[in-house]
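All protein chains of the complex are present and in place, except for one that has been dropped.
In order of appearance the chains are A, B and C, and numbering begins at 1 in each one.
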Amino acid sequence: MNVQTPANLSPKDYATDQEVRWCPGCGDYAILKAVQKAMADIGADPANTVFVSGIGCAARFPYYMETYGFHTIHGRAPSFATGIKLTNPDLDVWVVGGDGDGLSIGGNHTLHAIRRNVDISYLLFNNEIYGLTKGQYSPTSRLGTRSPSTPHGSIDSPVDALSFALGVNARFVARGIDRRQDHLPGLLARAHAHKGCSFVEIIQNCIVYNDGVFEHFTEKAVTADMQLEAEHGQPLIFGKNREKGLRLNRQTLELEVATLGEDGFSEDDVIVHDETNRTIGGALARMKPPDFPVAIGVLYCAPAEMSYERAVLAQNRAIADKAPAAGDMNTLLHRGSTWEVAA
Amino acid sequence: MNVQTPANLSPKDYATDQEVRWCPGCGDYAILKAVQKAMADIGADPANTVFVSGIGCAARFPYYMETYGFHTIHGRAPSFATGIKLTNPDLDVWVVGGDGDGLSIGGNHTLHAIRRNVDISYLLFNNEIYGLTKGQYSPTSRLGTRSPSTPHGSIDSPVDALSFALGVNARFVARGIDRRQDHLPGLLARAHAHKGCSFVEIIQNCIVYNDGVFEHFTEKAVTADMQLEAEHGQPLIFGKNREKGLRLNRQTLELEVATLGEDGFSEDDVIVHDETNRTIGGALARMKPPDFPVAIGVLYCAPAEMSYERAVLAQNRAIADKAPAAGDMNTLLHRGSTWEVAA
Amino acid sequence: MDGGSAAPDESGNELESAVVRFAGDSGDGMQLTGTQFTQATAMARNDLATFPDFPAEIRAPAGTTFGVSAFQIHFGSRTIRTSGDAVDVLVAMNPAALKTNLDDLRKGGLIIVDTGSFSRRNLNKAGFEENPLEDGTLDGYRKLEVDMTRMTVEAVKPFGLGNKDAQRCKNMWALGLVDWLFGRDRTINEDWLKQKFARKPAIADANIAALNAGHAFGETADMAREFGSFVVPPADIQPGTYRALTGAEGVAMGLVAGARLAGLHLLFTGYPITPASALLHLLAPLKDYGVTTFQAEDEIAAVCAAIGGSYAGALGVTSSSGPGIALKTEAIGLAIATELPLVVVNSQRGGPSTGLPTKTEQSDLYQAIYGRNADSPLAVVACHSPGDAYFAAIEACRLAVKYMTPVMFLTDGYISNAAEPWLIPDFEDHEPFPVTFRTDPEGYQVYARDPETMARAWVKPGTPGLLHRIGGIEKHHLTGDISYDADNHQEMTDNRLNKILGIAKDIPAQAVDQGQAGGRVAVVGWGSTYGPISRAVSNKRAQGHDVSHIHIRHIRPMPPNLGDLLKSYDAVIVPEMNTGQLVTVLRAEYLVDAKPLNKVNGKPFRIVEIEDALKAWL
Partner (left out) sequence: MDGGSAAPDESGNELESAVVRFAGDSGDGMQLTGTQFTQATAMARNDLATFPDFPAEIRAPAGTTFGVSAFQIHFGSRTIRTSGDAVDVLVAMNPAALKTNLDDLRKGGLIIVDTGSFSRRNLNKAGFEENPLEDGTLDGYRKLEVDMTRMTVEAVKPFGLGNKDAQRCKNMWALGLVDWLFGRDRTINEDWLKQKFARKPAIADANIAALNAGHAFGETADMAREFGSFVVPPADIQPGTYRALTGAEGVAMGLVAGARLAGLHLLFTGYPITPASALLHLLAPLKDYGVTTFQAEDEIAAVCAAIGGSYAGALGVTSSSGPGIALKTEAIGLAIATELPLVVVNSQRGGPSTGLPTKTEQSDLYQAIYGRNADSPLAVVACHSPGDAYFAAIEACRLAVKYMTPVMFLTDGYISNAAEPWLIPDFEDHEPFPVTFRTDPEGYQVYARDPETMARAWVKPGTPGLLHRIGGIEKHHLTGDISYDADNHQEMTDNRLNKILGIAKDIPAQAVDQGQAGGRVAVVGWGSTYGPISRAVSNKRAQGHDVSHIHIRHIRPMPPNLGDLLKSYDAVIVPEMNTGQLVTVLRAEYLVDAKPLNKVNGKPFRIVEIEDALKAWL
């Protein structure tokens, strides 16, 4: 180990010497690559960066990042991260976990880290399955998923990670895809730049237990038609020839897809993405094939004045500054009524 | 104890002989009254009704209902309820808990009971405080709440119960108020009628630790102006003289309040409540004073084909019906390859 | 015999000690009254111990038995070790208070009742068919019946309060009377009232008037003749500056002190639960003492945040009671596996499950020692009184940072709420144990151990050149890389165990609290049974019996001399407020035929209970 300076690091400088132990072909490799690229692009200081994870295939992530890393227990990574940030808010803290880790056992911690707005970047690798425990269905698995624990098909409807996040006041919500190396690193850099909890769902193919569940929108051939790249200030247009756009149905107040030039639908009628608008963010998050493309990019971003741990420390400091005998232990021990017993 | 028939029961028939141990003046009394009235209105069979609760002041509820009751542990009531429904779907199961019980420690179980759509009626008594443990702030407490654990004011922003529920696919979302005895029993009857998880937030005043936090919209004098009673098919109008209505801002896609007759705003421009519309439900749930009234009533209701436990049992039955040797234990013991060892 | 023994007689005689209990409705302000009497008593240089007994309900309907709130104080001219077995003077502000507290009054003791509250309605609510003041219920006690309500209302008339506010002063009337009864200087109470109601002078004046009126009643009525006033001479108390200290305060300040002595920031995390919440409430305001508090969404998040804090270089401390500790056990395993410091404070309460949250018990010892999956050794430290809590908490912090290990710290509802006068130590006298974080990359290996303590080095993320990764999967015993190797797992398992066992070298030998090594009977305790065991043993010794008292602070590991010490007695008796937990540990560890003495009714041992049990052995 030697002392590194953040300048001029390349993606491979963020790789450890550990053998990567995901299944060959797993989407996690692509995400690892994108993260390492994003780190180099950002110029992240490895010594000042911490990857915190729960348990699962995704949660193996820290072992492969040449930064500080804490591979904790199943579902609780956001809580560890909160403790880390409260102790040292200057650390760059990334949380990595799977859909089971973050939305099943860990749903509540995800909820509260988002609600409190702890300044972490939460990367949720969604493969719609429990990889590490060999393929049981997860809370994001689609209805009817056959798995070892649902041999006749699952019957509980899945949760949408981003709608959940928005429902509990997320201030940065984004979606990326393992295969979109052209898009993902930039998205991660945005998440990193956001002060507060940035919640990023990354669609990830589990080649062993859930291969191909995303191919209807991730296959090269359908990318243009089935993915919509939301960009702030740009009209929500997609399609091979950028011929389709989103508009609001005034009746239902829901989004709908229309073809430009048809039925008098012109570019002016297309909704322009405003990432500070919660209604648009929510509607984009909810869009599902086949009727809609899958929205990727930063769907919502509305930073708060201060992240949670900064506000905690600001309050601590304000009180401490006002306290007359700040920090004197004997003063503390003598607080309240005391009396003397003479010899 | 004697055998009761559901016919002709009055609210007091649903009261136990236990002394009610809430603080005098607590909003829980009013809710208890409303629930007992609703039970009588519904004609609920006490023997077929189970109240399940976690821990907290609110969670004392089962002791006061002359039905079956299970006062469990903090935050887990939805999970017990799920087990009960999976075992006997014919029972009417009500879950009662506070904001700490349901959204702090129990947030994840609330989430998954809603997502799965277990056929329970979940009554969340929101007093924005931990009552039973003597007044610490809760995840619904407003920013700046001073409490024993936040003596200098809380700094994490609260979660909105109904937005959370909608974010995780709730199919029945409603809000009531302890003081609205005219409104609450009917709401509860609606929740009961809904097949699937009905999630009801009930605004409840904690007279000891959080007195008056809701008075800006619950005081008699401001009721008409600060509460909006959403009713399916009716325009979203409120105000002492029913002079205010909600309309959509085409620019921001958000709701706004306008006065009828001003700036050409007429009743035709008022949004008509469609409880099957998630966008409207979501927008209503989010409305907060002072700019908006608080929406009460059934904000969203879109029943699924089948509730979770019904679907589970239907699947079980379908498989069992198809199985040739259904239930024969010796067949089970002999499944797979067997071989004979002769004497 | 302890409290209750020194019977006041009619002549205003000197007493060695006395026990007074104030009991009334939750709304009657009995906790304040008791605290104020405690202050005045402490000023009079009596040694003392107090015990508040809250109702389980937040605010039960007025007048009911389950809404009764009581505060007991035991004070004397000798060392006081418990809040007293039997009550000498019972102040009962209403029928319900009389009903629920009479059993504890010593025969011949004095009852002071507010007759103004003995209405038919209140009698009914308390479940009295007849008026106990009239039907002979109180035969065998001395009783002083005063219409305090009326007299208070009279006394405060000049201040123009409404009837309700006027009546609320009656606790001060009662305080005045009891102040008089024991010759207390009530200026301290007056001062406090002035300060408390600084912004409502009318209320302050009214309360002071009530206080004075109660006092005057004692002086002027024929009290002295009929009931006598009592004199409890000052105790032989070490000179110095004192304060009243509850166990919760002791733990809170001990944790702050421990972090300071280690040179660390304190990250205290919790989720409210009775009786543990008190710690969170006490620490939350101490932002000027390098303390950050975090109220998490549940106990699991709390312990994980504390571990995260330790990982990042703070002293992570988390606190709860039994059910909450149960939820933390998985994460504690991670702290054990990653060898990070952590203090877990358990304020024990009655169980199982929700149990009796406001009652005391010491039934989480098994959980502390054994309550985790897998071979998961950690250190366990127990405090035995409010003052001891301060020092024991410092010790827990010391072990956690020195040995890079979780430490389970045991206190209980009784210690947390009880108060005692505390000779305030000088912080400068404490031995510091500053942490040195590793910053030198040269030769760093994540799980390389200090040869003496077997602790691995503590590295703060943010340190250049020491990048590494840790986690809960078994790690190579040096590099810290994931290792599924069989021999390595055996080695790491042994290392984890031996590190904890090695702490035994670094703790004081087990002392004998009273008596000597060897002899007939040793009474062995831990935690809050200290007071009653100590007094019972000293009473028995005073009677000439060969009995010693051993009280164990370090429960895991135990002091190395403990086994031999226990074997030096003919009999070993282990009183516990559980069904027998420490006794199991001692039997397994040392194969001594230690005998349990168990009490699980939510209340501390009475001294006589231990004395009675000892009879069989002496």
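Going forward, contacts are C-beta pairs under 8 Å (C-beta built on N, C-alpha and C of every residue); 3 or more make two chains touch, one makes a residue touch a chain.
Just so it is clear, the model here is predicted, and its values are computed rather than measured.
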*Among the chains included here, which ones are touched by the excluded chain in the whole complex?*
A, B, C
*Any idea which of C:Gly183, C:Gly240, C:Gly371 or C:Gly465 touches the chain not displayed?*
C:Gly371
*From the listed residues B:Leu86, B:Ala189, B:Ala224 or B:Val272, report the one that touches the chain absent from this view.*
B:Leu86
*Among C:Lys359, C:His384, C:Arg398 or C:Arg556, choose the residue that contacts the chain missing from this document, as touch is defined above.*
C:Lys359
*Absent-chain contact - pick from A:Lys12, A:His152, A:His216 or A:Arg335*: A:His152
*Name, in rising order, the residues on chain A that touch the hidden chain in the full complex.*
19-24, 55, 57, 73-75, 100, 104-105, 107, 130-134, 136-137, 139, 148-152, 208
*In terms of residues, what is the contact footprint of the unshown chain on chain C?*
56, 66, 300, 321-327, 329-330, 333-334, 336-338, 350-356, 358-359, 361, 363-364, 366-367, 369-377, 471-474, 484, 486-487, 489-490, 493-494, 496-497, 578-579, 584-585, 587-588, 591, 593, 599-603
*Name, in rising order, the residues on chain B that touch the hidden chain in the full complex.*
1-4, 16, 18, 46-48, 50, 52, 55, 62-63, 66-73, 76, 78-84, 86-88, 90-91, 108-109, 111-112, 312-313, 315-316, 319-320, 323, 325-327, 329-330, 332-343
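The criterion applied here is as follows: only the chains that are shown with their structure count from here on.
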_Could you work out how far the Cα centre of chain A sits from that of chain B, in whole Å?_
29
*Distance-wise, how many Å sit between the C-alpha centres of chain A and chain C, to the nearest whole number?*
45
*Would you give the residues of chain B that are in contact with at least 2 other chains, written as numbers and ranges?*
104-105, 107, 139, 152
*Junction residues of chain C, two or more chains touched*: 285, 287, 297-298
